[in-house]
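What you see is the complex with one protein chain gone and the rest in place.
And now, subunit A:
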Amino acid sequence: MSAVVAGSLQPGALQPASLQPGALQPGSLQAGPLGGLLDALPLSYPDAVVVVGTAVVGFVAGLLGPLAVLRQRSMFGDAMSHGTLAGVAVAFLLTGAKVPELLLLGAAVSATLAAFAMIALERTGRLRSDAAIGVVLSVSLTLGIVLLTGISDSGNAQQSGLDEYLLGQTAGMVERDIVVALAGAGVAVVVILLGFRLLRSATFDPGFTAVAGVRTWVVDAASTGLLALAVVLGVRTVGAILMVALLVAPVVTARQLTTRLAALLPLSAVVGAACGAVGGLVSGRAELPAGPVIVLLATALAVLAVVLAPRRGVIARARAGRLREGAAR
């Protein structure tokens, strides 16, 4: 009898007992593309998918956000993310189905078109860049909303849920989404590692870098492409309207804590991943849209860092200023 009990308590069988049995079943039965990796987390399977998925999305946004913030192109990234909506809608109209990869492809194409439109307006229309961004941002958002409204009024039964691209949604996330995000993350990490010196040099001092023989438009194109990647991966989870906050806020937090780019990039990526994971989980449990929850979390961290950071924080600076004044007296 005791042998039977011991036998049923093999290590493999023990593991599920520590988790919620009901929620675990689907995960342990279907070996997804991640090969049961998600079962290793102390979470129910659906929660694990959301946490890992949003963490990867946040990681990519945090890693690539400096390309927008340090190059002073945050609003450029914002307009690109607003630009994704129309692409999602057009991809749906063309295919008539909600295949996530195809919708993302549509988002990528229209985000790239938005980027080209801004550059073209700036170059040939001789608009200042803020005006070019403003035009593209509002036109592409309008277009996206008109198309999405048209689709939802068409009575197509397939369309429900397309509007989640506006504010973001984690419900309905599946392992395949994580695989797509991981592939994007892999590309981002490799490009950043290989091009680190070039990116740093071209962003910090474009004149020196160009005279040294670098075609800086190549660096511009590559960083715009990477930004498009971050935006497209994040748009379904965080939403087109708020995506820019996930690009910017982790960078602000990390910038407060380090003075080297080589530390800022991984730090920002980790902050982004943490905000994604926690925000995704909380929004799912509280039945709130994921984007606002993730963004509120990331912004709260950024505010904390701006105020409390040891060296660059508001309080630390005020203290250092008072010390200097004291010393001067």
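A few notes on this one:
Everything below uses one rule, namely that a residue touches a chain if its C-beta (ideal position, glycine included) is under 8 Å from a C-beta of that chain, and two chains touch if they have at least 3 such contacts; residues count from 1.
Note that contacts and distances are computed from a predicted model.
Remark: of the listed names "ABC transporter ATP-binding protein", "Cytochrome P450", "Dimethylamine:corrinoid methyltransferase" or "K+/H+ antiporter subunit F", the one matching the undisplayed chain in UniProt is "ABC transporter ATP-binding protein".
The chain that is not drawn here is touched, among residues A:Leu93, A:Val191 or A:Leu261, by A:Leu261. From the set A:Ile145, A:Val214 or A:Val282, the residue in touch with the chain omitted from the display is A:Val214, counting the whole complex. Screening A:Leu167, A:Leu198 or A:Ala222 against the full complex identifies A:Leu198 as the residue touching the chain left out.
Along subunit A, the points of touch with the absent chain fall at residues 70-72, 126, 194-195, 197-198, 200-201, 203-208, 210-214, 255, 258-261, 263-264.
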